[in-house]
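All protein chains but one are shown at their positions in the complex.
Right, chain A next:
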Amino acid sequence: MLRNIVKNITAKSLRAVGKNNGLPPSLSHQRSLASVSKTELALKAEKVKVTFVLKDGKRLETEAKVGDTLLDVVVNNDLNIEGYGACEGTLTCSTCHVFLKQSDYDRLPEEPCDEERDMLDLAYGLTDTSRLGCQITLTKDLDGLEIQVPETINDARN
């Protein structure tokens, strides 16, 4: 199954799959400390500002590395967004669902793939500018990006 996904999605999400799948958090942490390649060092210099706006209006502003996904940003900066990224970026849940502004949505380099759309279809309050945070990789262009985080305290069956 994993193979099926990998086969059909972009290199970007493939990276996410490879990076996170099955690794306990302690391991993935070690990994990020241990393997600092030259390219990673170069990227380190490149930081952008990202703001997550929660449902209650709380704004979580943070500096993020270019090349990281929004899920990476939440995990690496320990942002308090409850339950975010349950499947650790492997496109098998929709807990990292975010809303973007139309203009931001439009300027993302890649459209959501079928597998991302499949998971979005299970999310609460799906909109036309919904994306999964694990599938959005930060570029320099996205400096100042503002992301709306939907309410998770919700019950579709009520």
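We adopt the following convention: a contact is a pair of C-beta atoms (placed from the backbone, for glycine too) under 8 Å apart; a residue touches a chain by one contact, two chains touch by 3 or more; residues count from 1.
In this section, contacts and distances are computed from a predicted model.
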Considering only the chain that is not displayed, what protein name does its UniProt record carry among "Anaphase-promoting complex subunit 11", "Vacuolar protein sorting-associated protein 26B", "NADPH:adrenodoxin oxidoreductase, mitochondrial" or "B-like cyclin"? "NADPH:adrenodoxin oxidoreductase, mitochondrial"
Per the whole complex, from A:Val53, A:Leu79 or A:Leu126 the residue touching the absent chain is A:Leu126
Residue among A:Val50, A:Cys93 or A:Leu108 touching the omitted chain: A:Cys93
Contacts of chain A with the absent chain, listed as residue ranges: 1-2, 4, 8, 17, 20-22, 24-25, 80, 82-83, 86-88, 90-95, 114-115, 117-119, 121-124, 126, 152-157
